[in-house]
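Reading through the structure tokens given below for one structure.
Here the complex is missing a single protein chain, while all its other protein chains stay put.
Take a look at chain A:
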């Protein structure tokens, strides 16, 4: 009996940015229904990694397999399989919330009744219905973040890539975001989210990966790891204790 291939497989991914290695030989896998938390201090390489996974940056080396296929050879897989929320939700300020969802839906190949259903569903799930006719340019930071998330979720992707999704959200919205991520995972989607908040990881993730200076320093399941142990491990890596010990 053959094992099903993971939804996402990164193999020795490398990328230089601003003349220095931002990601070095990063390998990891992610299965359907799993939530992976990508932890690291600022500049650790989290956003670069997620941009490569999302297909917005091409790696200098290594491979990305999405649903068993070479993602670098077939970037069109992203259209159906992938939803990405970058660090600052990129929006068109002159379009309304509903127009954003329509545009994202059409760009992903949705049309007619399917597009309307997806839009209404996303508006309801992200509690954006009262803002549907408001211009994106006048939304608050938290509302912009929720709209970015709604656009990423609109087509029910198999892989959700979230870069600092809790940015600018209030505590109630953070709790709603956590519930949403867990719901997506329960429905079979894989989620990879970057954060520098340990609480975020322990609250929603099944697995954690810690990046430091572009290198994967720790990767494993969260089950059985208490928050204090994870925190110790994180600081060990972030403060260079591990390197000193080595």
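Operating definition for what follows: a residue touches a chain if its C-beta (ideal position, glycine included) is under 8 Å from a C-beta of that chain, and two chains touch if they have at least 3 such contacts; residues count from 1.
In this text, contacts and distances are computed from a predicted model.
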| item | value |
| --- | --- |
| Name under which UniProt lists the unshown chain, selected from "Nucleotidyltransferase", "ABC-2 type transport system permease protein", "Urease accessory protein UreF" or "Molybdopterin synthase sulfur carrier subunit" | "ABC-2 type transport system permease protein" |
| Touch with the omitted chain, as defined above, among A:7, A:54 or A:222 | A:54 |
| Residue among A:21, A:43, A:86 or A:142 touching the omitted chain | A:86 |
| Touching residues on chain A - with respect to the absent chain | 16-19, 51, 54-58, 75-79, 82, 84, 86, 88, 90-92, 94-95, 99, 103-104, 106-109 |
